[in-house]
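I have placed the structure first, in the form of structure tokens, so that the comments after it can refer back to it.
A single protein chain has been omitted from the complex, and every remaining protein chain is retained in its original position.
For chain A:
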Amino acid sequence: MLDVVNLSHTYGKGPSAHQALGGIDLNVAEGELVCVVGPSGCGKSTLLRSIAGLIKPTAGQIRIRDVAVSDTPGDLAVVFQDYSRSLFPWMTVGDNVALPLRRRGGDRAARRAAAADALEEVGLAAAATKYPWELSGGMQQRVAIARALAYRPSLLLMDEPFGSVDAQTREDLEDLVLKVRELHRMTVLLITHDIDESVYLGDRVIVLKKSPATVVGELSVKLPFPRDQIATRELPAFVHLRAEVGRLVRGKDPFRPFQA
């Protein structure tokens, strides 16, 4: 579904140039949920913005369904790290969610209905007529997620989507992501710096290192579905995987493949 080949990106030119990505290779299969973990500032957002076609990487290639991405692919949705800035304050929540659906055709009523369904899915059916700035941070984040879901993208990109919400909301939103991707058979690439979260959500975890970002390791997460916030996290396999990812992130151990 998604192939990233030897992707490099350098910000700026000359002496102030900063290489953020140093040759990243990764792929995501159809229907897979892949988590990318890496330390703060390592280039995770840069990777995601390249895949979304928002920045032009200095080298390497990105292919979605074997078509090289040059411009914005159009069939993907992004949930940005700065979710509050990605919602339009002059529109109601309902209109925010419905706006991208213009790209999908269909009349106003159909767009409204799809937006209402998506808001229902994230538990915000009552907020459709409110404005984003009338909602709490966690609710705004759910609106951003609803907007991505309503679009029914074949590839969903999420950039630290739960970075700034409380623990309880975070768990709810994690389960929401698992639910909707099950429901809509979506392919998801989720970026996080939270090791537990990557193991809990992912089918696979890809670990990046810093300056410039390269892939240091990749783990298959063979935990049973449906996942449960309490039961899954106490499985020995979960604890083991978490430690393994942690080691990769900290760079204490050389990479050794892990089989669950």
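The rule is short, and it goes like this: contacts are C-beta pairs under 8 Å (C-beta built on N, C-alpha and C of every residue); 3 or more make two chains touch, one makes a residue touch a chain; residues count from 1.
To be clear about the criterion, contacts and distances are computed from a predicted model.
**Student:** Not counting the visible chains, the remaining one has a UniProt entry; which protein name from "Sarcosine oxidase subunit delta family protein", "Cysteine desulfurase", "ABC transporter permease" or "L-lactate dehydrogenase complex protein LldF" does it give?
**Tutor:** Of the names offered in "Sarcosine oxidase subunit delta family protein", "Cysteine desulfurase", "ABC transporter permease" or "L-lactate dehydrogenase complex protein LldF", the one UniProt assigns to the missing chain is "ABC transporter permease".
**Student:** Decide which residue listed in A:20, A:62 or A:76 touches the omitted chain of the complex.
**Tutor:** Looking across A:20, A:62 or A:76, the contact with the absent chain belongs to A:76.
**Student:** So which of A:52, A:93, A:119 or A:190 would be touching the chain we can't see?
**Tutor:** That would be A:52, which touches the missing chain.
**Student:** In terms of residues, what is the contact footprint of the unshown chain on chain A?
**Tutor:** Touching the chain left out of view, chain A contributes residues 49, 52-54, 72-78, 80, 82, 85-86, 88-90, 99-100, 103, 131, 133, 151, 157.
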